[in-house]
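One chain of protein is taken out of this complex; the other chains stay put.
Chain lettering (A and B) follows the sequence in which the chains are written, and residue indices restart at 1 in each chain.
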Amino acid sequence: MTNDPHGPQKFIWKYILSTDHKMIAKQYLLTGLVMALVGAFTAYLMRWQLGYPNTNAPGWGLVTPDKFNMLVTMHGTIMVFFVGMPLLVAALSNFVIPLQIGARDMAFPRLNMLSYWIFVLSCVALLASFFVPGGAPAGGWTGYPPLSASEQYTGVHWGMVLWITALALEFASFTMGGINYLATFMCLRVPGMTYFRVPMATWFLIGASLAFFFSVGPLIAGAVMLLLDNVAGTGFYIPAQGGEPLLWQHLFWFFGHPEVYVIFLPAVGCVLEILPVFSRKPIFGYRAIVWSMGAALALSYIVWAHHMFISGMNPRLATPFSITTILISVPFAVIIFCMLASLRQGSIRLDTPMLWGLGFLATFLIGGLTGIFLGSASADIYLHDTYFVVAHFHYTFFPSVFFGGFAGIYFWYPKLFGRRYNETLGKIHFWMTFIFFNATFWPIFRVGAGGMLRRIADPTQYRILDQFKEMNSMISVAAFILILGQVPFVWNFFWSMFRGPAADANPWRAGTLEWLAPSPPPHGNWGPGLPTVYVGPYEYSRPDMADDFVPQYRPVGVLGGPAGQA
Amino acid sequence: MDGAAHSDSAQMPTAHFTAKLAIWWLIGSEIMIFGGLIGSFILFRLARPQWAEMAHHLSVPIGSFNTLILLTSSYTMVRAFVSSGRRDRTATCWNLLVTALLGLTFLCVKGYEYAGKFSHGYYPNAGLFWAFYFTMTGLHALHVLIGIIAILILFVFGLRDRLWPIASRVEFTGLYWHFVDVVWIFLFPLLYLTS
Partner (left out) sequence: MFNNLPQNISTYGADIDGILYLIYAIVGFFFVTMEGYLVYAVVRYRRREGVRAVYQTGETWREMRWVVGLVAVVVFLDFLIDFRGADTWAKVKQDFPSGDVEILVKAKQFAWTFVYPGADGQFDTKDDLTVPRILHVPVHRKIRLTLTSEDVIHSFCLPEVRLKQDILPGRRTPAWFEVTRTGTFSLVCAELCGLGHTKMLGVLEVHDDSGYERWLAETAKEMFE
């Protein structure tokens, strides 16, 4: 185990080729945020074209239909795989799992470093596609063949090849990461850290890794076939050569649906971590929540065809898949009810992380509930491929990646950098984001219900959309302000990193192990001796204790913690 | 389940256990990859009885020979593991070397088969059956190659008598090698014996 704080390190070993899980977490964090800028830029260009069709977008020029398709594809791919995955899965898992379970580092620190650099490589491969002849991939983030399988249909060859390569590298990177997180979780918990004393954030990160791990394999196989279709002239997905386009859709969505939970679960974990700290109450129904997560995971593998109701698959499959899909509301209902119950009779403080956590609850609820419309196959006949779907998944993804993600970033900021961020800026950032996120995406439900289709480069072509001209411009303005609303964050993030007031080890008075380590934790985290765990993670406001919380590492004699008891 | 009663059940497992767990997770993910490919092939194959005709072009004797080679190599790999447990350097090295050579033989035979197919014009783009054939066996061959490299590295460590500190890697490489072997056990009947 890496227990050796070997003196002052060279720059390259400390910042570039570091094997310290905390440094790798920061690397992922920064990479994800930089990619978020690119993702936001693509969103800006799309929204410009949709709000002010066929005029020059400031700073870029005209968004022609071929460019629009590339932008949609790159936007979706970047936001999901290169922002959501590194921020929520990699950065959080790397930072939080070892600290919360009392490990000194990941089980395989060098593998960890390797997986980060493979991830960087995949970012480079993806971004390079902007510059190759033919331009960026243009098959949508779902890349349905035959469109994506042959240059003759999209006019894009290298872009497509790079897209598949980038995804393959990313999957390799996160598979290595996943092995690491799972092995760390299973083998490196400190004594006393039983499975039912593991904090929520760790549980949900592990859930995310499991979801990823068991769904990505078939898509890797599928990606190999798509790559060969593009470069070797095979016809796995091209009917003219005997292939089957639906095969890709099945492989993609068998992965794709668990994948949305891969991004969603860590966000839930962060929020579950934050709620008890800022309402000084134990999380309500710890076990019910963990079991519900398990149930949701299990269900997530048998709902994929809800993306394919009208794809031309056997129509008799629709109803069974509708039923499983809508049943997923049950575990998530339990989780959300428990979250709300954790607020009841609490002592709530609205610090920045809590604001983001509550913002997550308020917005994700809309995304989850609108999923029910789509889950009903007959309603989906009308709603499929409209902006209603776009609004649904922004109301699920955005809360996950940004509300959940920012909740986590602000919450652990003192631990990450050893300094406090500026509360006022944090709150301004929250309210700007919360207001303009809703101002952007709520109207999108309405234009979607009104019949506006996804992935259209020029809304002026459609007669039924004339009535939405103004609404589309308003949406775009709101989206631009939403993007500008991130400026306070960028300032706060970098300024506080160097100039913020120093943070002590446990600024939030929270009970989980990471708050025992100094801020920021040194290499090896715990100094000479490992902590031992005596109680569950959320022992707040116990009536039998004067202090309003019992940290996990404090022996409380025979009492035991209810969260740790049967 | 009872936290209080088992509060020291979370004893830290050994590094050996952790690494072995990781290998199993790796194999799990590989199973999903090959599972996806094999599953797709089976679905296509069931809908296309005419592929029996093409499977005819694959040589069952050569395929069987290769199966035998791989099975033997799995056996020698087990021998290597057993000898490494006894810290018997000579036997470990020999068995590793033989395993690697058997793996190489497998690849050479595979290459010979590929050459034969190419000379008859059966390229990966000569129809879906061939696309599957080359993708599946190609991906498998890649795994064989990775296995051979890992084994040869262990062999070199053995030659220089630096194997014992990392002796558990013989076991891990063995697990991986058996997995690669098992994949072939699926591929062989699916591709060769369905005519």
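We take it that contacts are C-beta pairs under 8 Å (C-beta built on N, C-alpha and C of every residue); 3 or more make two chains touch, one makes a residue touch a chain.
Everything quoted here is computed from the prediction, not taken from an experiment.
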Among shown chains, those touching the left-out chain = A
Contacting the left-out chain: of A:K14, A:R455 or A:R509, that is A:R455
Considering the whole complex, which of A:L361, A:V390, A:I409 or A:L516 touches the chain not shown?
-> A:L361
Which residue among A:L297, A:V334 or A:V390 touches the omitted chain?
-> A:V334
Which one, A:I348, A:A439 or A:A505, makes contact with the chain that was left out?
-> A:I348
For the chain left off this view, which of A:G32, A:P86, A:P146 or A:G159 is in contact with it?
-> A:P146
Hidden partner sits against chain A at residues 65-66, 69, 72, 138-140, 144, 146-147, 153-155, 239-240, 245-246, 279-288, 310-312, 315-316, 318-319, 322-323, 326-327, 329-330, 333-334, 336-338, 340-341, 343-350, 358, 361-362, 365-366, 369-370, 372-373, 376-379, 381-382, 384-386, 445-446, 449-451, 453-458, 461-464, 467, 538, 540-543, 548, 562-563, 565
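Heads up, the rule we're going with is that only the chains that are shown with their structure count from here on.
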Mean-CA-position distance for chain B and chain A (Å) | 35
The chain A residues in contact with chain B across the complex are 1, 107-108, 175, 178-180, 182-183, 186-194, 196-197, 213-222, 224-225, 228, 232-236, 241-244, 247, 251, 533-534, 536, 560-561, 563-566
Using the touch rule from the top, collect the residues of chain B that touch chain A in their complex.
-> 1-4, 6-13, 15, 17-19, 21-22, 25-26, 28-37, 39-40, 43-44, 48, 123-125, 127-128, 131-132, 135, 139
